[in-house]
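Here you go, one structure.
Removed: one protein chain of the complex. Kept in place: all other protein chains.
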Amino acid sequence: MTKAIDQKPSLTRRKTLKTLGAGALAASVGCYVQAQSSAPIKVGFQVHRTGIGAAYGRWYDRTTQAAVAKINAEGGINGRPLEIVAEDDGTDPKRGAEVVEKFATQHGCDIAFGTLFSHVVFGSSPRAGELKLPYFVVSEGHHVASGKLNRYTLQPGITDVKSQVQAMAPYVAETLGKKVTMIYPDFAFGHDHRDYFSAALEAQGGEVIAKIAIPPTETSFTKYFPKIPRDTEVIYHVMVGPAVLTFVKEMGEFFGPSKPQIFGFIDSLEAVDLSSPGLEFLEDTYFWEGHPRYAQANQTEYDKTYRAAVGVDNNGASISDPKDVSTYAHMFGCWETLHIVKAGMEAADYQGPGDRSKLIEAVEAMTDMPASDAHPQGAKVFNGRTHQVFGHQYISRVEGGKLVLAHTTSIEDTLYEDEVDYTTQSF
Amino acid sequence: MSSARSAHILHLGVLGLLFAAFFLLPAYHQGNLARILVLAVYAMGYNLLFGYTGLLSLGHAVFFAAGMYGLGLAMHLGGATPAPAFLAGMIAALLVAGVIGSLALRTVGVAFMIVTLMFAQAGYLTILYFGTYTRGDEGFVIPQTARALWGFDLTDPTNRYFAALILFAVVLLFIGWLVNTSFGRSLIAIRENEERARMLGYDVQRAKWIAVTLSGLLSGMSGAAYALLFGYAGATFASVQYSILPLLWVLLGGAGTTIGPLVGTIFMFYLIDFASEVTSAYMLVAGVAFVLLTLFAPTGIAGELRRRALPWLP
Partner (left out) sequence: MDLGPYLLLASLEGAITASILALTAVGLSLVFGVMRVVNVAHGEFFMLGAVASWFVATYLGTHPAIGFIAALLIAPLLVGALAATADWLVLRRINYDPERTIVATIGLLYILQQGTLMTFGPDARPVEPPFNQRLAIPWPSFEGGFHLTWPWGLGTTSYKLFIIAAAITILFGLWVLMSRTKIGLIMRATQLDRDMAQAFGIPVERVYALVFGLGAGLAALAAVLIVPVQQAHYLMGGDPLLLSFIVVIIGGLGSLPGTVIAAVLIGLSDGIISVFFSPTLAKILATLLVALVLVFRPQGLLGKRIA
């Protein structure tokens, strides 16, 4: 299904860009003699429209549409417009694989792109590899860099959980406390947090004194909180799914007035309004953010432009509905990935599916990506061997019901040794 | 022409059609059909218990997953090659089905539904609990290089299609044969009237246990084949919705018919696939289709064919 561009009423800037771009496009198309070379580049967009990831999917969709509008307004890729072919994967690995197959063999897409939930990435990636379809994921899983996938799967637009988690350890140990209790979902994503954070914290002289894994589909949490040891200095929490708000609220009710330091991954409250009833106790607690949800005092021009293009206000909510909170910490990955695809295709002089391996080599050759309109989240370094990008991480503190940036990690803090060299695999 | 004979001709006809389909269909539908054939084996396994024996299980995902993880873990952790790994998957499914069957068959009717549901749920949680080995919900990939059976690269679309077709054909012919044996007839007798079957001297309990175990084994073979042909094993396949799916496929296609499971699996796959091209609200379309089918084709598609046009349909 070809997705019509999401119409939002207040995007005058984007409309202007579109009009300008149409002119630019017309001009650049004129340069090409062959009609074929002006055919659109088709990007298969695997989107979580239904299932557990739907809240993320909706914002991934909006960000993607905005990025495509911008890229097309600026003349497309090698003079050819981008066209998004969106298919729902139902946040299900089986359907995910079927959708990738559909992109390659039915729609004739040039690449596949998009998905967030790591089980969908795992389910889909083998098919992408077999079909030799470049598969750009925006998932923050450690799956790509761990070497478990294949040469056709890349994650150039968002950092992975291992680097995020280990970069938090120095700040947690130095500023918040050394005795940490971790609460995380009892599946692979939670286990990654458990393993990488425990190791990184020990390297900082701290210690994880309790690990509480919550089964998925759990809807009430108070009964688990007494497992938190009394001498805990810091609680480290990361939860996903529809029950996250209950989790955070019940934690507040459990501790009452005597809470330890609390550090959470914003995944626990992604797409949730911080002013929701029951969240008052989060005041003075800390969050990892992939990209600061609230516009900060030192906001870059790039963030400002990006925010406006996607239609997000200064509080991280939709311009048209302040109750509709975005998944700001993750969705920038769609924007940045599409810009990398553009850069890669232009470097490879991409003409069609025959140049897919050239595209992958071009992306593998990338290294530094300075902050820019293409990279509004900040500067990044891409590792072509592991197919994974590295970048700054942000730690924010809740002040007056808003997230205020307290610390920005260096990129060096997020680096770790290579676990794979995909460039040695054949195409 | 006897009905057994026409059934035989029908099965061979279906297989011939599927063979020809590979050469006629475009790549996308070839790929889909390979998937459908593997999943239809799951549906046929389910149908053996539900359609022929009259036992409604809500926990078949645990058998599918047993096969999938039996093969997957043998290859992933044990470094086994596909043939012994497939055998490991079959053994895993056989054991799980044998044990669950012997416990669950102490119950009947809705209690049987709940007990199977609970065992499957426990199985799903166990996969998550041992996340160190199974990688829980995320699952693991079986690398392309390892997926070669006796020199045939199973990631090649042609090999994959025919591997799926061979598995499907073996199971279809087996079921077609089984339901005409005296054992098969005893299962149908149990479905129709368990008391009378007992009076007639059938060992009902034993027959039911064999049916559960066999059904679990076929489901496990489907799971193992799915992991082998599509390169992925994950806990999602052990979740409740994958226990409901074969029930739905069988009911839509026609319970207690040999080709119903295939028909139902094809129908549901393409219903979702086409509807999702037209609208993002494809679940709505599927929901309405289910309601309409129950209203106008109460015995499923193949069941309706048998009732209206082809009374000899097996």
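Note that the chains are named A and B in the order they appear, and that numbering of residues resets to 1 at the start of each chain.
Note that a residue touches a chain if its C-beta (ideal position, glycine included) is under 8 Å from a C-beta of that chain, and two chains touch if they have at least 3 such contacts.
What you are looking at is a predicted structure, and each value in this text was computed from that prediction instead of being measured.
Q: From the list B:Leu17, B:Leu77 or B:Leu103, pick the residue that touches the absent chain.
A: Reading the full complex, the residue touching the unseen chain is B:Leu103.
Q: Based on the whole complex, identify which of A:Lys42, A:Arg58, A:Arg194 or A:Arg397 touches the chain you can't see.
A: Result: among the candidates, A:Arg58 touches the missing chain.
Q: Touching the left-out chain: which of B:Leu25, B:Leu178 or B:Ala289?
A: B:Ala289
Q: Among B:Leu251, B:Ile266 or B:Leu305, which residue is in touch with the absent chain?
A: B:Leu251
Q: What is the set of subunit B residues that contact the non-displayed chain in the whole complex?
A: Subunit B touches the chain not shown through residues 56, 103-104, 106-111, 113-115, 117-119, 121-122, 125-126, 128-129, 240, 244, 247-248, 251-252, 255, 281-284, 286-291, 293-295, 298.
Q: Provide the residue numbers of subunit A that touch the chain removed from this figure.
A: Against the left-out chain, subunit A lists 50-52, 54-55, 57-58, 186, 212-215, 217-220, 222-226, 228, 230, 242-246, 249, 253-256, 258, 271-272, 276-278, 324-325.
One rule holds for everything that comes next: only the chains that are shown with their structure count from here on.
Q: Roughly how far is subunit A from subunit B, going centre to centre by Cα mean, in whole Å?
A: Whole-Å distance between the two chain centres: 36.
Q: Within the complex, which stretch of subunit A touches subunit B?
A: Per the touch definition, subunit A meets subunit B at residues 1, 49-50, 87-88, 92-94, 97-98, 101-102, 105-106, 118-119, 122-123, 125-127, 129-130, 141, 143, 148-150, 186-189, 191, 215-216.
Q: What part of subunit B is in contact with subunit A in the complex they form?
A: Contacts found on subunit B: 26-28, 31-32, 35, 125, 128-129, 131-132, 135-144, 155, 230-232, 234-237, 273, 276-278, 280, 282-283.
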